[in-house]
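One protein chain omitted, others in place.
And now, chain A:
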Amino acid sequence: MKEEFIISAYSENHIGLLNRITIIFTRRKVNIESLTVSESALRGISKFTIVVREERSRVENIVKQIEKQVDVLKAYFHMNDEMIFQEIALYKVPTQALMESDQIERMVRQHNARILEITKDYTVIEKTGHKEETQELFEGLNRFGVLQFIRSGRVAITRSSNERLSEFLAERDALLASIEMKSN
């Protein structure tokens, strides 16, 4: 059964690594629903957040393949209910529509959205939330004609623990020190 999973990976910030990670999905003909890459709490370490709809066993396999990449520090996956996640959406509506009635303003209040910029031609509204929520606001606003709409990839944070990357790196150092390697 296909379900939605959030795959997270920490990696070195190296050129080409995004490609190395996405081809793991391409090779298995798995579609990426959303992808966010950004610097983590530690400088030089990137965090990938990838959303897929797949069978659990395939996701397990993919996560192992991601972690196998030399420049990847750690990869894991979660179900939606194990993480707190958000997406951000921006909407551009005609300012005239905002002026003609109070409906847009009411929608902005109801949806906990906010107005970022108003010019005489257009107004830009921002909303953070789950996809259904940003979609719902889009449909509401679109009755007045949305000029432009954009939604980001997902960002997610676990419920179980903090992002203790520095502790992880210390553990990794200890692990690497414990392995006696062949010297050939």
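By definition in this document, contacts are C-beta pairs under 8 Å (C-beta built on N, C-alpha and C of every residue); 3 or more make two chains touch, one makes a residue touch a chain; residues count from 1.
Keep in mind that, in the parts below, contacts and distances are computed from a predicted model.
The complex appears with one chain absent; UniProt names that chain "Acetolactate synthase" among the candidates "NADH-quinone oxidoreductase subunit N", "Dihydroxyacetone kinase subunit DhaK", "Acetolactate synthase" or "Branched-chain amino acid ABC transporter permease". The missing chain, though absent from the display, is touched by one residue of A:Arg53, A:Lys68, A:Arg114 or A:His130; that residue is A:Lys68.
On the side of chain A, the interface with the absent chain consists of residues 11-12, 15-16, 19-20, 23, 27, 60-61, 64-65, 67-68, 70-73, 169, 172-173, 175-176, 178-179, 181-182, 184, using the contact rule stated above.
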